[in-house]
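Then we have subunit A:
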Amino acid sequence: MMLTATSVILVISALLLVWVKSIMSSIRILALQSLFLGIACFALGAQTGEAEVYVMAVLTILVKAILIPAILGSTMRRINIRREAEKYIGRGASLLLASGLVVFNYAVTERLDLMLLGSEIRTLPHAVSMLLIGLFVMITHKKAIMQGIGLIVIENGLFLLALSTALGMPFIVEIGIFLDVLVSVILISILSYRMDRTFRSLSTDWLRKLKG
Partner candidate 1 sequence: MLPLWTLLVPAATGALCYAARNTRLIERVHLAGSTVASALALWLVWRVYEEGTVTALGQFFLVDALGAVVLAIIALVGWTASLFSVGYIRHERAKGALDARQVKQYYFWYHMFVATMLAVCMVNNLGLLWVAVEATTIVSAFLVALYRKGEALEAAWKYLILCGTGIAIALLGVILLYASAIRTFGDAHNVHELLNWSFLGNPDVRLQPQVVGLAFVFLLVGLGTKIGFAPMHFWLPDAHSQAPTPVSALLSGVLLNRAMLALIRFAVVAGHTVGLDEIRPYFIGAGLVSVLFAFPFVLVQQDLKRMLAFSTVEHMGIIAVAVGIGGAAGYAAAMLQMFNHAMAKSLLFMAAGNLTQKYGTKQMARITGALRILPFTGPAALVGVLAISGLPPFSLFTSEFSVAAAGFAEGRPWAAAVMLAGIALIFGAMLFHAGRMMFGAPREKPAAGELSRWSTYPLLLPLAFVVVFGLYIPPAVSGLIRRAADIMTGGWAS
Partner candidate 2 sequence: MGEFLTGLAQLAVVVLIAPLVTGFIKKIKAILQGRQGPRILQPYYDLYKYMRKDAVVSRESSWIFTATPYVVFGATLAAAALVPVIARDSLLSFTGDLVLLIYLFALARFFITMAGVDTGSSFGAQGASREMFVSSLAEPALFVTLLAAALPAGTTNLSMIADRAAERGWPTSPAFYMMLVAFAILVIAETGRIPVDNPDTHLELTMIHEGPLLEYSGKALALLQWSAQIKQVLLFALLADFCFPWGMAVSAEWPALPAGLAAFAVKMAAIGAFAAFVEMSTAKMRLFKFPRLLGAALVLSFFALTAEYLM
């Protein structure tokens, strides 16, 4: 029950991401989202008494809620200019589209009769909708960093799915996934920094030379 509540909050936070204007505030929303995820995981650990779930909860909060926003924040600070997170389509339209995606997703996941996985699991549609919103964020945003943030939202969605259906992946796999997410965030920040130094802007319009 606790899990379904947090998953609804997560979906809302993802939608918020679509709405928000500046990059720094979207990083803060991401941190918030990861924090909620950690708390939900902590609660699940308490409920099932599994030691591994506790470790994962701590890890989520440490890595996703604190470390990753810190890295992203530091890169933004090193670029030291407040940046707009312009999008291809206006805020209102993108919010409408994102919620449309979520509604479509709920309709579809019902039809996919996944209830075999466990009648009590409600979070699958939420996880898939977070994945779709993450993708949506990556597609509509011009700024490179926002695409990185979209990627992390997708990872959060998948972590939520893993938690709800199978109490998280086997421990080594979870550690592996965390490591991968962490290193990819580091790589994203390095690349954004270098992009800023070469193109003096983070917009992906500069990344269009390789055609055909």
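The set was built so that all candidates are chains of the complex that A comes from, given by their letters.
Everything below uses one rule, namely that contacts are C-beta pairs under 8 Å (C-beta built on N, C-alpha and C of every residue); 3 or more make two chains touch, one makes a residue touch a chain; residues count from 1.
All figures in this text were calculated on a predicted structure; none of them were measured in a lab.
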| item | value |
| --- | --- |
| Options 1 or 2: the chain contacting subunit A in this complex | 1 |
| Residue ranges of subunit A in contact with candidate 1 within the complex | 112-114, 116-118, 127-128, 131, 134-135, 138, 144, 147, 151, 154-155, 158, 161-162, 165-166, 169-173, 176-177, 179-180, 183-184, 187-188, 191, 194-195, 198-199, 204, 206-210, 212 |
